[in-house]
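Every protein chain except one is present and positioned as in the full complex.
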Amino acid sequence: MKTFKIGGVHPHDNKQYSAGKAIQQVPLPKQAIIPLVQHIGAPAKPVVQKGDEVKVGQLIAEPGGFVSAGIHSPVSGKVLKIDEAVDAWGMKMQAIYINVEGDEWEESIDRSDKLVRQCALTSQEIIKKVAAAGIVGLGGACFPTQVKLSVPPGKKAEVLIINGVECEPFLTCDHQLMMEHTDEIIVGITILKKALRVEHAIVGIENNKPDAIEKMRQAAAKTTGIEIMPLKLRYPQGGEKQLIDACTGRQVPSGGLPIDVGAVVDNVATVYAVYQAVQKNKPLISRVMTVTGPSVENPGNYEVRFGTPLNDVLAAAGGIPEDTGKIIGGGPMMGRAMSNTDMCSNKRVSGLLLLPESMSVRQAPQACIRCAKCVQACPMGLEPYLLSKMAAHQMWDELIEHNIMDCIDCGCCMFTCPSYRPLLDYIRMGKGKAGGILRARAAEAKAKAEAEKAKAETAAAKA
Amino acid sequence: MDLTVIYYSIGILGILGLLAAVVLYVVAQKFKVEEDPRIEQVEGVLPQANCGGCGFPGCHGFATHCVQSDSMDGLLCPVGGQPVMSQIAEILGRAAVAADPMVAVVRCNGTCEARPRNNRYDGTQTCQIVHSLYIGETGCGYGCLGCGDCVRACQFDAIHINPTTGIAEVDEEKCTSCGACVKACPRTLIELRKKGPKNRRMVVMCRNMDKGAVAKKACANACIGCMKCQKVCAFDAITIDKNLSYIDFTKCKLCRKCEEACPTGAIHAVNFPPRKPKTEAPAAPKAETAAKPAVATEKPIVAPKAPAAEAAPTAAAAPVVTEAPAKPDTTVVTSSVETAATPAAPAEPTNK
Partner (left out) sequence: MNKLIISPAPHVHSDDSVRRNMMNVIIALFPAYLVSLFFFGAGAFVVSALAIVSCVLFEYLIQRFLFKRPATIGDCSALLTGLLLGLNLPSNLPWWIVVIGALVAIGVGKMSFGGLGQNPFNPALVGRVFLLISFPAKMATWPTPAPLVKNWFTYFDIDADTAATPLSQLSENGVSAIAEVDFWHSLLGLMGGSIGEVSALALLIGGAYLLYKKTITWHIPVSILCTVFVFTGILWLANPEQFANPLFHLTAGGLMLGAIFMATDYVTSPMTPVAQIIYGIGIGLVTVVIRCWGSYPEGMSFAILLFNGVTPLLNHYIGPRRFGEKKK
């Protein structure tokens, strides 16, 4: 069975709490707060004003640039205001506040469950439709999907890789989506194949989900060019670069993009969203979230409209247990611990994990015993013990030399460290600093080149 | 043993040593680097801390620059200060340029009482990391995080986290204004300000740029951008930008009117003598301890709260609050009375 070649760890997958739980709907909120930044790239620009009536699926903010995504109203009602909102980490952002009235949808949206297989659109039309639906990668990075689908000139996509790995412990939303919407996902894959003009698609699924592998296999047998590939359970298999390595054996070079090795990677949840956008005209207004944890009353998978307060989602799962110490947005390896639950759900939050206090506190760090377990675990082939020391001593240039920018924040080093050292804390800080330095250098070099060019031009003009 | 062996070895070693000495002398003369002897003199005067506070690589670099430049304008060794600079000027036979002595100021007064902690940080205790992760343990995204990046940056042991307030505090005696802490603070809280006559100065002890209500909710001592200070200032020293007041220390004449005008006590008058003996600075710590239980701060990250704070109920603190505004000039030095205000029901000691 295939897997990626370098590093990796085996965290306990802990999926038993919410695995196999049918997707439930969370009731509509009274007020939806929809932030304008729900993706990587430029913030969206609102196209509604205070007092406007909006319907479900109506565009309320348009993309603010090439790398950006539009935002559609997940509810129907009246725009209350466009104002600052505070997210779960205390950061401020612009958001549209909508008072919910009823549940009135745009007429063009097909709300039936009927499977639509045929798709007569061309590649360009599909990409346009995906862009219009505001779809972003739902695996965690939230990169606008239409940008991924638009292959830059000079590059060629050879294989489409679908991420059904869900390597984060605790999370089960992608698994459940594959179980309940198998055919839709397969149709979605054929649409994406068409958009990218590739013949071959590989769906990577870890072998702790045998039911999903079987069901997807059966559905894929009805069409051609889709290979379901079981992968050996290993974290971080869901990382883009690791998944490409596991499925095709190609390794994306340092600083490169997947398209450099002819691969495009999309999450199953994204594929499902693409199906809905292209075949059903339904923009991205909701997602499936896992709400789980050892002491959660009703752990499960919930379909949540964006803008629903997280407190409502938590209430649907039985409320916050008394012993909760940490609430994590996402999985335990890469998710971010939240300082409050006043935020509203959005495209970025793939799950809520409630850890009891006993599991929330870190052990005191001890001296590094140079056991090299972090080096063995690092899936990018870095030396975390060294990087963290350099970052603590603020040796930015040495960090760049030691390829700190390759780090994918997966947390394997810190997970495996027997001395409980906060390796990733320092590496992440160092990465931020080193990135800033590199960007400044690039900008400086660019300015210098431009100045020289201008100089040469004036000299030429004089002559 | 044959003695000749010893004679031979002594002789050979002696000749070798002599040869080496001659070679070394010749080489030293031939490749001698002419260096202005004054550089060495100037370097001798410098404190040799090599802190880089002057903006040059180490004391030698500074000395070289001093000798090579034509005037003393803009050159200052922050560690040695004016005495050292006048000595250097003497060596170089120039007039010393008077520069105001500076001191680092941590512009935050969000004490544990004023700025309640609403979550618990459990990661690495580094301001940089906390700052890049989230807002911090309190509701204020601008205030001191109290993890001590500045403490670690300081080579002179001049800055420490005050265990009762959880905020970094500068030891004025030891501070050399080298600026290392300024660079270390991820929230740009620390500023080098004029030390002022008799060390007296006016400072807005807040960097919160939120709107007034938001700032006030996060911290009872926050600057809310109400512009009262700007109105009372007769010297145009106060500017308000992004809901935040700033006192230009080159224009400030230390009249203390802004301090009186400030409704939240964000403006501090440092090292001034008390105006009225009754509500002077020494009274402040008392009021502070009494006021403590008004806001139940469970575990301040730096150190436990003062032991006196246990039993005193909120009511006991209340008289202090009501008493305070009776006198127009009670907002002396630190946040003495404001701390009693809970974030839910802020009792502002306004000056009316």
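First chain written, first letter: the chains are A and B, and each begins at residue 1.
Criterion: a residue touches a chain if its C-beta (ideal position, glycine included) is under 8 Å from a C-beta of that chain, and two chains touch if they have at least 3 such contacts.
Owing to the predicted nature of the structure, the values given are computational and were not obtained by experimental measurement.
Touching the missing chain, out of A:Y17, A:Y97, A:F143 or A:F415, is residue A:F415.
Considering the full assembly, A:M333 is the residue among A:I161, A:M333 or A:M390 that touches the omitted chain. From the options A:V375, A:A392 or A:I437, the residue with contact to the chain not on display is A:V375. For subunit A, the list of residues touching the undisplayed chain reads 6, 9, 11-12, 169, 241, 245, 251-254, 256, 320, 322, 324-328, 332-340, 353, 355, 357, 359-363, 366-373, 375-376, 378-383, 385, 402-403, 406, 409, 411, 414-420, 422, 424-425, 428. Contact between subunit B and the absent chain runs through residues 117-124, 129, 133-134, 137, 298.
Criterion: only the chains that are shown with their structure count from here on.
Here the CA centre of subunit A is 42 Å from the CA centre of subunit B.
Taken together, the subunit A residues at the contact with subunit B in this complex read 89-92, 336, 339-340, 360-362, 422, 425-426, 428-429, 432.
Residues of subunit B touching subunit A in their complex: 118-119, 122-124, 126, 128-129, 132-136, 139, 141.
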